[in-house]
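Removed from the display is one protein chain of the complex; every other protein chain stays in position.
Order of writing sets the labels: A and B. Residues in every chain begin at 1.
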Amino acid sequence: MDVATFLIQCLNALQYGLLLFLVASGLTLIFGIMGVINLAHGSFYMIGAYMAYALAPIVTSTFGGGFFATLLLGLVLAVLLGYLLEWAFFSFLYEREHLQQVLMTYGLILVFEECRSLLLGDTVHGVAPPDMLAGTIALGQMMTYPVYRLFISGVCLLLALGMYLVLTRTRIGMMIRAGSTNREMVQSLGIDIKFLYRIVFAAGVAIAVFAGMIAAPVSSVYPGMGNSVLIICFVVVVIGGIGSVRGALLAALLIGVVDTFGKVLLPQASGVLVYVLMALILLWKPDGLFKAG
Amino acid sequence: MKRTDILFIVLAFAALALYPLVAEPYGIDRVTKIMVFGIFALSLELLVGSTGLVCFGQAAFLGIGAYAAVLLSPQDGPASLLWLLPASMLAAGAYALFMGALSLRTRGVYFIMVTLAFSQMAFYVVHDTPLGGGTDGIYLTNKPMLGTLLDLDRSVPMYAFTFGCLLLVFVFLALVLRSRFGRALAGIRVNEQRMRATGFPTYPYKLAAFMISGAIAGLAGFLFAVKDGFVNPELMSWHLSGEVLIMIILGGLGHLRGALLGAFAFAMLQEFFKSEAIFGDFAKHWHLGLGLSIILSVALLPRGLVDVPQQILLRLLGPRPKPPGTATQKSPP
Partner (left out) sequence: MMTAPEVLLRADGLSRRWGGLLAVDRVSLDLQRGTVHAVIGTNGAGKSTLINMLSGELTPTGGRVELLGQDVTQWSQPRRARAGLGRSYQRNTIYPSFTVFENCRLAAQARTPRPWAWWQDARQCPISMAAAYASVERAGLTDLRELAAGLLSHGQKRQLEIAMCLATEPDVLLLDEPLAGMGAEETERMLLLLAELKTSHATLLVEHDMDAVFRIADCITVMVNGTVIASGTPDFVRNSPEVRVAYLGEH
């Protein structure tokens, strides 16, 4: 592998890992703080991608806006969706056993998939990146790299930074971190836990939807995309440690590297490599790399 | 065990035994499939209902049993049931040993996620590598035989063989659950800390339960492969792992008969939502009805259908006074 190819694969690994981190962070936060294991989290990613596809023409014709306007609209809808879902469905799951949560959210996946099938069909779609990001930049003399992928990495990094700042520098971030290690204490401190949960859940949903939206131009929009990302997110959370955003970042990047280079070097085993990685890490640290918080 | 429960089980098995006499070949095939799922559900009941280990990767064992049946069968002629069946179960049990050794160190939600991930690992092995024949799957060219006695290509012998397996698995698990080993598993489920404080090394017990469960699921996989004559990666899909979990919840956790009830009820639900006669064109979106049913049944019937006859009786007859201090020592199978 020459230097240029290596560099390209590194950038791909970074982009994939960061995108994965975005989706997984929502999953780990929701579990860490509310204790709810949500199998339907991958569906939010899928919803994001389909939204990017379906909303684009509407936004263009009604507002004359482009890609970024679509993103904004999608984000607003996602927050609304998260808020409603928490109020109507997930708030009933907090007191239930994990097995019940698993099964109820599994049922939710089926419902989401079929609703999407009814509304938007089952065909695979492409989404074009915005014109200003559609080009490539030169890497050295022979290779080029798509600008859009760099955009994805950049946005994910910004969001990761934003998350870090919110969690460590704001009051609400402090409450969230406290809630992830000690739910009862936060409640007894008189903090409106219901509101906190709703915000965290809506944020988690919004982040996953957003990830799906910006991923759509590179991954295309297809029915099974939610499920495949869900399971990898589980691996991220298991490796990183439940409730740990730091862990999710490290794990996602690790998986990005293993998966990307695996596809290039050992294409037939690439699907399995991520799980081998997980098995090895579990042998060493059964609770994942980091503790919550 | 309550007399009504024994009666229920005896009647159920009698009905299954007599069914081929009145049914058409299509019906016989359907019920054979449901019985295979019954065995599959029983294997998971041992892990989830009896030991308290929520495994979300049971489909891997089914799939491995099925693939082993096909891959180990010689190309030129039928294999003998006597070695192919145990070999398939052994293969599944071996993967259970691997999965258990790594996942049993984790707890709670981790365990659920890890078992899911390991079953995906098995899925990718058959999906991506030439070992599994890829998405197209592999055909079983010659179905195994037991001398000239059993021609598993025909409906009724296959039904009878499956029924025999189901009965044996049920009796085996019923015995195991009341044995010392089974009681230890129950103790681990209810309070693992107390078990350890008393002197039980809990890890080997859980691992053994995992392997037995895996082997029985492998048996179900074997039957699946023999019945269909075909295996493909969908047998290891995590959707199947989810479905079998739903079966045992639907039927009622903690009861062996719940697993059977759940397998039948789930099959009925699927038939219902897939039925074009009832839903017409909408039938192709049967996942929607199924998803909603799952949500509702978990929310409203957390103890499963097993409890329903009792609930109905209670409403009809009014609560009967219980003699003071009664309790059952353990849940009836």
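In the analysis below, a residue touches a chain if its C-beta (ideal position, glycine included) is under 8 Å from a C-beta of that chain, and two chains touch if they have at least 3 such contacts.
If you're wondering where the values come from, they're calculated on a predicted model, not measured in any experiment.
Note that the absent chain touches B when the full complex is taken as a whole. Contact with the chain that does not appear here is found for just one residue of B:Thr141, B:Asn191 or B:Ser275, B:Asn191.
For the options B:Leu146, B:Ala160 or B:Ala208, the residue in contact with the chain missing from this view is B:Ala208.
Touching residues on chain B toward the chain that is not drawn are 172, 175-176, 178-184, 186-187, 190-191, 193-202, 205, 208, 325-327, 329-330.
The rule we apply is simple: only the chains that are shown with their structure count from here on.
Remark: chain A and chain B have CA centroids separated by 33 Å (rounded to whole angstrom).
Residues of chain B that touch chain A in their complex: 48, 54, 56, 102-103, 105-106, 108-110, 112-114, 116-118, 120-121, 124-125, 127-130, 238, 242, 245-246, 249, 285, 287-288, 290-295, 298-299, 302. Residue ranges of chain A in contact with chain B, taken from their complex: 31, 37, 92, 98-100, 102-104, 106-111, 113-115, 117-118, 227, 231, 234-235, 237-238, 242, 268-272, 275-276, 278-279, 282-283, 286-288.
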